[in-house]
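Data block below; observations after.
Take a look at chain A:
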Amino acid sequence: MGQLQNFTKGFIRENPVFVLLLGLCPALGVTTSAFNGLGMGLATTFVLVSSNIVVSLIKNLIPTKVRIPSFIVVIASFVTITELVMEAFLPALFEALGLFIPLIVVNCLVMGRAEAFASKNNTWSAIIDGLGMGLGFAFALTILGGLREILGAGEIFGWSIFAGDGMLVFVLAPGAFIGLGYLVALNNIVKKKLDQNA
Partner candidate 1 sequence: MEYIIIIIGAVFVNNIVLAQFLGICPYLGVSARVSTSVGMSGAVMFVMTLATLVTFLIFHYILVPLNIEYLQTISYILVVASLVQMVEIILKKVSPALYQALGIFLPLIVTNCAILGVTILSVREDFGFNLLEGVVFAVGNALGFALTIILFAGIREHLDLMDVPKGMRGAPAALVVAGILALAFMGFANLV
Partner candidate 2 sequence: MGGVHPPENKFAEKRSVERLEPPKSVAIPLSQHLGAPAKAVVGKGDKVQAGQLIAKGEAFISANIHASVSGTVAKIDGVIDASGYRKKAILINVEGDEWAEGIERDESLIEDSNLTAEEIIKKVYDKGIVGMGGATFPSHVKLKVPKGKKAEYLIINGVECEPCLTADHRLMMEKGQEIMVGASLQMKALGVDKAIIGIENNKPDAIAHLSKIAAGYPGISVEPLKVKYPQGAEKQLIKALVNREVPSGKLPIEVGCVVHNVGTAFAVYEAVQKNKPLIERVVTVSGSSVKKPSNFMVRIGTPVAELIEAAGGLPDDTGKVVNGGPMMGKALNDLNVPVTKGTSGILIFTEKESSRPPEQNCIRCARCLTICPMGLEPYLLSSLAEKQRFQDCEDERIMDCMECGSCLYICPSGKPLLDHIRVGKNRVGQMIRERSG
């Protein structure tokens, strides 16, 4: 698989949210708006890439028995760094994402990639993989956030699309599940079309 494919697969074919169904909690929890989704996606990308780099660097130094705990510590460190930096410089976003920032640490996506990819590949591939997956994650969150924002509030990135209130459900918890459900279905269809063309 070429590096380019390694990078692009995260968007549709192996989209972490739509296809792999990983990292769903933040995907549902913070996507009340496209902006929050994007912010969360980028924060996760940062953690993913950084921890991929470190894991691929230290993979040979760690005995297998404590591999997972060590990786977790690495990931947790980057999460804490993100937390601290965001609180210092982007306090509004920090407020909005709330609990879900520390929870990046348990995002199955991050751990999964560290385990399955970074610990077996060289640093360069790990970076590409992390970027691809991370951006795919951000892509999914932005779309879901956008959908919920449009339907729920009649806005997108804060820009008004139609006047009046939207359907409140989409801002609330059920809307997240429902929106994601139909997006996954849609992604399946798109993926099938792509596969047919390929």
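Selection criteria: all candidates are chains of the complex that A comes from, given by their letters.
Points worth noting:
Heads up, the rule we're going with is that a residue touches a chain if its C-beta (ideal position, glycine included) is under 8 Å from a C-beta of that chain, and two chains touch if they have at least 3 such contacts; residues count from 1.
Everything numeric in this text was worked out from a predicted model, so none of it was measured.
Within this complex, chain A is touched by candidate 1 out of 1 or 2. Chain A contributes residues 21-26, 28-29, 68-69, 72-73, 76-77, 79-80, 83-84, 99, 102-103, 105-108, 111-112, 169, 172-178, 180-182, 184-185, 188-189 to its touches with candidate 1 in the complex.
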